[in-house]
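Right, I'll just put the structure down here and ask away after.
Certain chains of the assembly are absent from this excerpt, and the rest are unmoved.
Labels for the chains are A and B, by order of writing; each one numbers its residues from 1.
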């Protein structure tokens, strides 16, 4: 899809030129890696979770990331306050439901956040995302943990329509859709699952792309996924072991440009039947 | 000790096949590195410290790590709740008493945790471990900060008997014992002390080995120490400087297999007189 290649290149250039401020309320494990990933891409990360300052910080930002790993109860109130401010000032909200479905605290936190503010993009792996759906969606999603089946894509698109947000699922082939159009991304490497915070970092990069998207959040999210996976494809050529792979991956996030995108981006789009 | 070589290889294969879930309630400095270390070895880390979800998380795990660095009072309650759940479901508990002896808060936290739940392995450096012992043990331990003397090993074994747990002390030569048998590990590098979180990461790797040990926690802990030190021995051949050493170390945790273990593992076992 040639059009996505030039779009992704244009968006990347825009991030590097504007350095949008990305406000992250994220988990303790990945704060450092998410900040480094955003800096490498060209965005300006800020991490702030204190109820007393989150609204002020969000008001200055180009996008907001909410990530529920290592959750504490008082952080949920901060996430909701930030999310409502993001809605008020009209910036996109990316929600990463880390561990949703694993414990009641996390599933309930997602319900509260999505009940209190409008989420633009819900990004996670299949088990996290489908745990948030209705009974029917959960069933369809169950078999999809190893890459989405067509039934899994259908379930994801139904969820997008139910939740009124973009659903973006990482997997062997990524699936991003708003319930009407669906993008599938063939970039990415299995080794990404052997480095902590790579998924959370993708949510942050989606935020950076959405921050400069002028409202076209679906294409921006697909472009973010493609670019991110492409950087992994190039990094794996330098190292197939997790320590040096992550170093090479950060280097690629910083250095990849239109030429590599032109050669390597693998995104296709289709309409939902 | 040929038998330990094949045992360590077998355990490592089992971790990589089963990917046991390791629940970590650990300090803010090392959350990222412990997660990456566990992923590299082949385990599945989860970090969760909120009182509202720790028991639920522990119930799904194969082992529990409690680490008291960057302690806050409310985390101790979470650690105890998780520890008691671990005891109830019969999974091993690894306690890393970071900074015990340095402040009253930390020493008291260890006392509370060990009073409220059964600890399987107590892993730390000599000064941390001996600070938890009786007056006699403290005295014997004082001189042992630079590698354990025979009196230091005796003190460690007495502590193991007193506390009814495996005592595992990192040092120039590591010492792991249950009060009756003692393993000494000759693998490892001084440069490990120049990278933060390497000790805490070892506690996490001990948890991964214990999670697949079928109850033989003493041998599993010794095997974890030997494997971990061996990865450092191989990494130092790539770099003797801390930044690139840690990258190489993560790579080794991921790639070392039976062949390297056969060549390089240095563990010997003896009975306590």
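The rule is simple: contacts are C-beta pairs under 8 Å (C-beta built on N, C-alpha and C of every residue); 3 or more make two chains touch, one makes a residue touch a chain.
Predicted model, so just to flag it, every value in this text is computed and none were measured.
Copy number for the full complex in this structure file, with 2 chains shown: 3.
By definition in this document, only the chains that are shown with their structure count from here on.
The mean-CA centres of subunit A and subunit B are about 34 angstrom from one another, to the nearest whole unit. Remark: subunit A residues 27-30, 32-33, 69-73, 99, 102-106, 193-197, 239, 241-244, 246-247 touch subunit B in the complex.
Per the touch definition, subunit B reaches subunit A in the complex via residues 28, 31-32, 35-36, 39-40, 45-50, 52-53, 56-57, 60, 246-251, 254-255.
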